[in-house]
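The complex appears here without one of its protein chains, the remainder shown in place.
Order as written gives the chain letters A, B and C; numbering starts at 1 within each chain.
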Amino acid sequence: MSSEMKTPETDPSKLPWLGRKLLWLDNTRNVGHIIYALLILCAGLVAADFMYHKHSYLDIEDIPGFYAAFGFLMCAALIVCARVLRVILKRDEDYYSPKDIASEAYPEEQLSRETIND
Amino acid sequence: MLSSLSAHMPVLQVIVLLIAAPLCALFGNRHLAWTIAFIAALAAFVISTFLLGSVLDGSVISYHLGGWAPPWGIEYRIDAANAFVLFIVSLIGVLVLPYARQSIEREFEASTHTYFYTCYLLCLTGLLGVAATGDAFNVFVFLEISSLATYALVAFGAKRDKRALTAAYNYLIMGTIGATFFVIGIGFLYMVTGTLNMADLAVRLAEVGDTRVTRVAFVFILVGMGLKLAMFPLHLWLPNAYSYAPSAITAFLAATATKVALYVLLRFTFTVFQFDFPVQELTFEYVVMPLALVAMFAASIAAVFQKDVKRLLAYSSVAQVGYMLLGVALLTEAGLTAGIIHLFNHAVTKGALFLAVGCFVYQIGSSRLGDLKGIGKTMPWTTAALTAGGLSLIGVPLTVGFISKWYLIQASLETGSLWIAGLIVASSLIAVVYVWRIVEVAYLEPAPEGRKAKEAPLSMILPTYALVAASLYFGINSELTSSAASQAAKALYSATDLAVPPMQLTPSDPPSEGAVQ
Amino acid sequence: MSPELAITLTILLPAAATLLLAVLDKRPNLREAVSLLTAGALFVIVLGLLQTVLDGAQPTAHWFDVLPGLSLAFEIEPLGMLFGVVAAGLWIVTALYSIGYMRGNNETNQTRFYICFAIAISAAMGIAFAANMFTLFIFYEVLTLSTYPLVAHKETDVARKGARTYLGILITTSIGFQLVAIVWTWVVAGTLDFEQGGILADKIDPTLLPFLLALYAFGIGKAALMPFHRWLPAAMVAPTPVSALLHAVAVVKAGVFTMLKVGVYIFGIDLLATTGAADWLMWVAAFSILAASIVAMTKDNLKARLAYSTISQLSYITLGMALATSLGVMGGAMHIAMHAMGKITLFMCAGAIYVATHKTEISDMDGLGRLMPFTYGAFFIGALSIIGLPPLGGAWSKWYLMLGAADAGQIIMMGVFMVSSLLNIAYLLPVVARGFFMGNTGPLAYSVGAAAVPSKGIQEAPLWCVVPPCLTAIGCLLLFFYAGDIYTLIEPVAFPEGTSQP
Partner (left out) sequence: MTDLFPPFLIFIAGALLLPLVPNGHPRALVAVIVPVISAYFIWMMPEGMHGQFTLVGQELTLLRVDKLSTIFGLVFSLAAFLALIYAWHVRDTIQQTMALLYAGAAIGAVFAGDLVSLFIFWEGTAIASVFLIWARRTEGAYWTGMRYLIVQVGSGVILLAGMVLQYNETGSMAFEAMTLGGPATWAIFIAFGVKCAFPLLHNWMPDAYPAATVTGTVILSAFTTKLAVYALARGFAGTEILIYIGATMAIFPVFYAVIENDLRRVLTYSLNQQLGFMVVGIGVGTELALNGTVAHAFASILYQALLFMSIGAVLFRTGTARASELGGLYKTMPLTMIFCLIGAASISSFPLFSGFVSKSLILSGSVHEGHYIVWGVLLFASAGAFIHSGIKVPFFAFFAQDSGMRPKEAPWNMLLAMGITAFLCIAIGVYPDPIYALLPYEVVYVPYTTTHVVTQLQLLFFSALAFTVLMRAGIYPTELKSVNLDFDWTYRKLGPALIKGVRSLISSVWGALIGAGLRGVNFGIAALERAHGADGLLARAWPTGSMVLWIAVLLGATLLLNYM
């Protein structure tokens, strides 16, 4: 999300039609809008919990916003755990080298690297 | 005519040669001498074949020399055992002659060739006589005849290598000592029994029983014959004698002399001393058997390190004698059969081998391994013969060597001694090493530059191949040899030759008291 | 043709052909024609015999007695028939291949080569059809000696040394152990005839049985049971058709075939099962299977790797026998055919690679598969069959071997077969994988969107080096579908009347 690195400018006219349409995502402010939209949607969904009769098998499901809380907390926990795990599990890319795909490039002749500038 | 001749077969076996021998020298022409010798030897072979044929069923032929009945007169007593030996000796005798004719051309002067044939025939006479006779002292006499002739024959090799003289001299000393010991033994026996006829001796010795004199007599005979048959460690004369003698003689001696000596030992051990004689068992168990085993290994290993093929084969002979003695020392009928069959098989094999080596000597003047590189391509037939003989030494199936090994292993397993069987095969494996040294050099090494060698002449190749063929034939079909050997073993081991009344070939004489028990 | 004459012919025909081969020394085309014709004729005769045996007969032939009571005699029972068909059938292929290889490589002494080859086949036939252990032993030794010149063919120092090891071990074991074992058997049993159910029951103290079996098992050096396996890699100095003959057709198969014969007809499966005399052998064989595979993985020389693979695979058969169950015998017998077909393919491919490129080390072979697609394809199929994967013949023999192990209650032995399969992959398939996918030689069939244009084209070995392995590769495939016929053939041996049949 941070944009310390200067992204190379590309002539928008060379982009495909759909790509041009999506260019507004480049704008940081628009990203902010998306996040606000997300927040509003979340609030709406919790509110919705009060507006219908929940079909539930478990008592715990009846707690309003249970799924919301469950989702948020679990994901937060997951990410935090993963971060801790990575400290333990992370190794250099050439850890298994030289006989490992992680440390080698994909063979060029099997690719078709074409850029829009071509 | 024929019938009267056939009646005198046992003595003719010896006499023909004895008469022919001086004739060779008398006529002084080497071609004529050869012809006489060959005819005589051929006659001897025919006679021996006839004799073998008549006794294979287990019967015994007793011939009274000059019509004097034993035990007073000299008896020629032919049973399966000595008929078999006669057959081998005369077979080799006749086969070596054509070979010798060519072979000696390059080994010594033509002028001495007549003497060579004379000595050869005398030697053959002696060997056949030893085997044929049933009289102990007669054995000694013939032994001396053959030995003296042998010394001379070995000395003939001096033209090629002066060391033949020393070898002959040593052989003379040793042989004489051996003969002397033997005659001392006989003297002791005569002392206690008053008889020299072997059959009679057996009967009387049984009456005399186990005394110190008989014991000493036994030991002297054993050691005396041990010398002649190259029992380890009394074999020391053999390598030199075999190495330096003329090729034909080496082959002849290797195939016959030691075999006949072994026969004498067997005859005395199993026929004369056959009574309940604990010393005999003791001696075989604690002296002969260990020495035989040591021979099998020590001599085989010595063969491995030899650089001269003749000498290599000579050591191999010492080892092979070890096999025969081992079979005998098992003191069972199976063991004895094994020993006797090996006696025949080895004679054929070693004869073939020495003849083949003789071909090399004839063509390239050397039998050193280093000189035989790549010879398989220039002298393919000779080398093939050598290889075939070598395979037989190893004991590869379809050769006689295999038959011997089979019987020996079987005999040792029947006595329940797996370890002896193990030692037998272990020693055969050493044979693989020394045989394969020759094969590799002959076939797989590149031939040296500039050696001009071609295949040996037919007259040498043919006798060689006759023996090779024999060693293959009797390896594929051992009917004859195995039945002869087991018959011989029976004849020696069980007392049948005394229990069965001998066939009287001299019609005038009734069976003597001594001969019939 | 009477069966007796047919049997005699199977042995004498190749032997007689040697004379003709010798005469035709200077006329290679005729000589090779004789070689091929003999092979073809032999195969026809053997097929005729096969028909007789499938009809339930056991044709016999008696030549003569070598020793009183011990004769050179022949009797065709199913196991021998199987071995006979395999040997005779693959001889044709090898003969074809030899022509391509020997000429493609400009080898010297070709006549000697063909002569020894014919003698070896003659001996193999003798082994296959032997009616008693004595006859078998005789031909066993003939086989050893006749293959010696083949191993020493190149007459270099290495060849001499290899041949020395070859002969040394085979002769040492056969005379040192096997001969003693045979005489021992003869002494206690009074016969050496192969009889269903064995000849040793009640004849020998059961505590001695393991020792006797040990003498046999190690005495049959051709079965390459560790530690008497060194001859096999040593023999790799020989030209490749020889390796094919040694490792697939004649020599090693003669070894394991003898092993089976001893187990089935001398000891008898029941005797082994009840006394447990073969238990130790099972472990030794299992060790051989795994150890040889591991050694194979470390070998970079293709032929050496295949040699160790053979050592491992041979012990499958020994293990099958040592399991002392009917199914184990069935698996072992089947593996004779399956392994023969697979391994001969591999060796012929190795030879074809050598003829085409003169490369022997696997690490030098990267990318060759794209130059030699047929050779490598055949190699792949052969390898899969050795590994034991369907739909190739090797799968069935492994199936029965594992069933045998299960039947014997030997879960560990099942594990051995399983691990061995995986090890097989680890040492056989790298050749294929690297051949097809690694390295930069050969056509690049990738270039996206464009038609694949081979940059160097296909550079296969001469035709007669390539066709035979392809034929045997197809054979591997066919064996999967016709394994039932082998089963039917072996059935009377593995499941004699009275034993339950699955």
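The working rule: contacts are C-beta pairs under 8 Å (C-beta built on N, C-alpha and C of every residue); 3 or more make two chains touch, one makes a residue touch a chain.
What you are looking at is a predicted structure, and each value in this text was computed from that prediction instead of being measured.
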Who does the absent chain touch among those shown? A, B, C
Touching the hidden chain, out of C:Pro28, C:Gly48, C:Pro430 or C:Pro492, is C:Pro430
Taking the entire complex into account, which one of B:Ala41, B:Val304 or B:Leu353 touches the absent chain? B:Val304
What does the interface between chain A and the hidden chain look like in terms of residue numbers? 1-3, 5, 7-8, 10, 14-16, 18-19, 21-23, 25-26, 35, 38-39, 41-42, 45-46, 48-49, 52-58, 61, 65-76, 78-83, 85-86, 88-93, 95-96, 98-108, 110-118
For chain C, residues in touch with the removed chain: 384, 387, 389-391, 395-396, 398-399, 402-403, 405-407, 411, 414-415, 417-418, 421-422, 425-426, 429-430, 433-434, 436-438, 445-452, 481, 483-484, 487, 502
Just checking the interface: what residues of chain B touch the absent partner chain? 169-170, 173-174, 177, 181, 212, 215-216, 218-220, 222-223, 226-227, 233-234, 236-237, 239-240, 279, 282-283, 286-287, 298-299, 301-302, 304-307, 315
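Convention: only the chains that are shown with their structure count from here on.
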Calculate how many whole Å lie between the centre of chain B and the centre of chain C, each centre taken as the average of the chain's C-alpha atoms. 45
I'd like to verify one number: the distance from the centre of chain A to the centre of chain B, where each centre is the average of its C-alpha atoms, in whole angstrom. 103
Using mean CA coordinates as chain centres, what's the chain A-chain C distance in Å? 61
Which residues of chain B touch chain C once you look at their complex with the stated criterion? 391, 394-398, 403, 405-406, 409-410, 413-414, 418, 421-422, 425-426, 428-429, 432, 436, 440, 443-444, 446, 475-479, 482-483
Give the list of chain C residues in touch with chain B in this complex. 64-68, 72, 137-138, 141-142, 145, 149, 152, 155, 159-160, 163-164, 167-168, 171-172, 175-177, 179-180, 183-184, 186-187
